[in-house]
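The complex appears here minus one protein chain, its other protein chains still in place.
Letters A, B and C mark the chains in the order given here, with residues in each chain numbered from 1 onward.
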Amino acid sequence: MGFNVIGKTIMKSLFGKPATAMYPIVKNEFYPNTRGRIENDITLCNYCGLCGRRCPAGAIEVSKPEKKWEIDRTRCIVCNFCVQVCARNALSTERHYTTPMTDKSKRITTLYGEKEEPVKEKVQENA
Amino acid sequence: MGERTIIPFGPQHPVLPEPLHLDLILEDEKVVGAVPSIGFVHRGLEKLVEKRDFHEMVYVIERVCGICSFIHGQGYCQTVEGLMGIEIPERAKYLRTIWAELSRVHSHILWLGLMADAYGFESLFMHCWRVREKVLDIFEETTGGRVIFSVCRVGGVWKDIDNDTLKRIVTVLKDVEKEIKELSDVFIKDYTVQKRTRGVGVLTYQEAIDLGAVGPTLRGSGVPMDMRKLGYAAYGELDFEPIVEKDGDCYARTLVRVREVFQSLDLIYQAVNKIPDGEIATKVRGNPPAGEFISRLEQPRGQVIYYAKGNGTKYLDRFRVRTPTFANIAPLLKMLPGSDLADVPILALTIDPCISCTER
Amino acid sequence: MSGMNALLAVILYIVLAPIIGGLISGVDRKISARMQGRYGPPILQPFYDVFKLMAKQNIVVNKHQKFYILCFLIFVIITGAIFFAGGDLLLAIFALTLASVFFIVAAYSTYSPYAYIGAEREMLQIMAYEPMVILTVVGMYMVTKSFNVIDIATYDQPLLFSLPGIFLGFLFILTIKFRKSPFDISMSHHAHQEIVRGVITEFSGKELAMIEIAHWYENVFLLGIVCLFFASNPIIAIILALLTYFLEIFIDNNNSRLKWQSTLGSAWIVALILGVGNIAFLALL
Partner (left out) sequence: MTGQTFKPVTAAEIVEKTKQYAKDGYRLIQIHCTKTPQEMFIIYTFEKIDLSCENLKMDVQVGDTVPSISGVFFGAVLYENEIHDLYGVNFSDLAVDFKGTFYETSVKQAFAQTGADNKE
């Protein structure tokens, strides 16, 4: 039994460097494995729709005739299941997280495969 | 004796950011009765099993709880594997064990911090959580997630940890062990901490058994029950004994958890030394057959029970989770009457409540 | 001190005390944070907080509560004014007790169960620290033969040497007065675990800002009493006061909160042994 058992520890941290980071100024380091967000290399995708059917959260929508691959970033739980089931290895997990959004219409990312023109990426308005 | 006051404890109470509501009936500052109500965040995840096939369901079950998410995933997979009669590769068993024990380490350190906060020991709280971050970093490095790992699958695991990384993890954990040693001294030796925890909320041996207490709450009362002794995953090949304390008060429960942190670290070292090379997953063919399976696992908070009922399709008929907190509410109700109002946060925390977990 | 000087001291106190008190509180938060391994808020954070509270919508549970809080603030200021004008120390202490009573009445007037229990505990705290405060004043009187702050302050020898027991006893109850662990039972920056925010649970906006400012005044007054123990050398006195405050922060970060039973018991035992012991020693000399 004793008093001030933690005294040494707190004096050590008083004169040492804080363990926390000044967040917006100092960015967090991610590991190569970090699951941030799902990305699709649309040139490899064959729009089979397996990722959409297997998604536990129902965040992915694929349309074969339109050559469209669409993900709702706020629904996605980044479980990586779509990446694991993708037969053509088109899907991958980016290290960086989806940035927070104030505008709900930005939550859906849609990718279109090439029709005439090359790959283009755009953020769809309020789907 | 003063008038009776009713103090509403929760669902939004600063000590427990979880939706448990207790109506505490007070006489002066003595609690004479407590009526719980839960159900504020009931999500019906168990019911979702009828709409998600048994592979996808892993990710749903993992989200039952944020702290012991890995063991939920593991338990689900183990139950479905039991139902389907799948034997998973040895390496996968060891990897599951390592992640599960790391989960236990981080959960117990988190709990120690919260406990410190319950009796107003802010610096201890912060230091505990600082140490915990290092364990979370290991998770992020090996699985990609800090809290929800999504590495378990029916038939094994998704990701392997190579042997060099395992060795590095051990060195990091040795550091963590040193720091926890320093902090655990405070829980064990500090006068003010002892003053708040010793003799508070005593649960006797027989009460703990009869009321169905689980985990550290049970072992703090001297009952040597630890589901890991069933030998699931790789626990059958590792050397450990359930940690037991006799007193049954908050101090004993704290001590059980402190000692379990070191035990878990030791189990990880053992597992890293013994881990065999090989496959990390077996191929799963077909759907779960008609039948029932019950499995019991040891979570940081205590025993968790899973029940699965298959019907031959890819959707299970029923999946049931009995979380440890649910079992521990009855002992909590036993402990509360007769305590001081000042003890209520400590008692509520001493069972390590995870209400969101309880309301699957 | 002439009347003019006394007036000047009071004006300086009224203007400077909140600034000093706020800064001390800011430094307190910073040091606490560093002890806990965090960066902590900017030193000016308490001022930002108060300005923000001032701008908040005013919500009252009971229309009288505002009056009680105003009285609390005014009496705390009067306490400090008496003290820094060099007036009667005993009167200052009683004014402070009166302020605390208004604070408790304000808490009772809100009818919140949390504030109710907080108020009960606040009263127990007053019971706990008041004997030691009185003993401090008595001890000072026995050495300097005067209750007037001006006489005590200009006494040619440091009181610390003749009143070491009383000084330690006073440090002990300062932990209660500053609302630091292990005795932050009625309200504190982190007593939330048991009774949410204790006494001040139901106050918001301007009233909360007034309470905060009153605490700054109070803290400066209390540190003023600490300075009295080494008043013959003002620089050492200020260093002593700052060291005292640092010690309180250190204790705050070193202990868990105790129950009211322990608070009351230990405060009285300390008052009995250190306070009465010291006075008995002085009387025997």
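The rule is simple: a contact is a pair of C-beta atoms (placed from the backbone, for glycine too) under 8 Å apart; a residue touches a chain by one contact, two chains touch by 3 or more.
The structure displayed is predicted, hence computed values, not measured ones.
Novice: Of the chains you can see, which ones touch the chain that is left out?
Specialist: Those shown chains that the absent chain touches are B.
Novice: With respect to the chain omitted from the figure, which of B:L211, B:V256 or B:M335 is a touching residue?
Specialist: B:L211
Novice: Residue-wise, where is subunit B in contact with the chain that is not depicted?
Specialist: 37-40, 42, 44, 46-47, 50-51, 82, 209-212, 214, 223-225, 227, 229-230, 232, 292-296, 303, 305, 307, 309, 311, 317-318, 320, 322, 326-327, 329-330, 334, 359
Everything below uses one rule, namely that only the chains that are shown with their structure count from here on.
Novice: Based only on mean CA positions, could you tell me how far subunit A sits from subunit B in angstrom?
Specialist: Between these chains, centre-to-centre, one finds 28 Å.
Novice: Between subunit B and subunit C, tell me the centre distance in angstrom, where each centre is the average of that chain's C-alpha atoms.
Specialist: 43
Novice: Using Cα averages as centroids, what's the distance between subunit A and subunit C in whole Å?
Specialist: Centre separation, subunit A to subunit C: 51 Å.
Novice: Multi-chain contacts in subunit A: which residues touch at least two other chains?
Specialist: Where subunit A meets two or more other chains at a single residue, that happens at 3, 6, 10, 13, 19.
Novice: Can you list the residues of subunit B that touch 2 or more other chains?
Specialist: Residues 123-124, 127, 130, 190, 192 of subunit B touch two or more partner chains.
Novice: Which subunit C residues qualify as touching subunit A in the complex?
Specialist: Of all residues in subunit C, those touching subunit A are 31, 33-40, 250, 253-255.
Novice: Using the touch definition up top, name the residues of subunit C that touch subunit B in the complex.
Specialist: 32, 35-38, 113-114, 116-117, 120, 181-182, 184-185, 188, 190-196, 253-260, 262
Novice: Taking the touch rule as given, give the residues of subunit A at its contact with subunit C in the complex, in rising order.
Specialist: Contact set of subunit A toward subunit C: 3-4, 6-7, 10-11, 13-14, 16, 18-20, 22.
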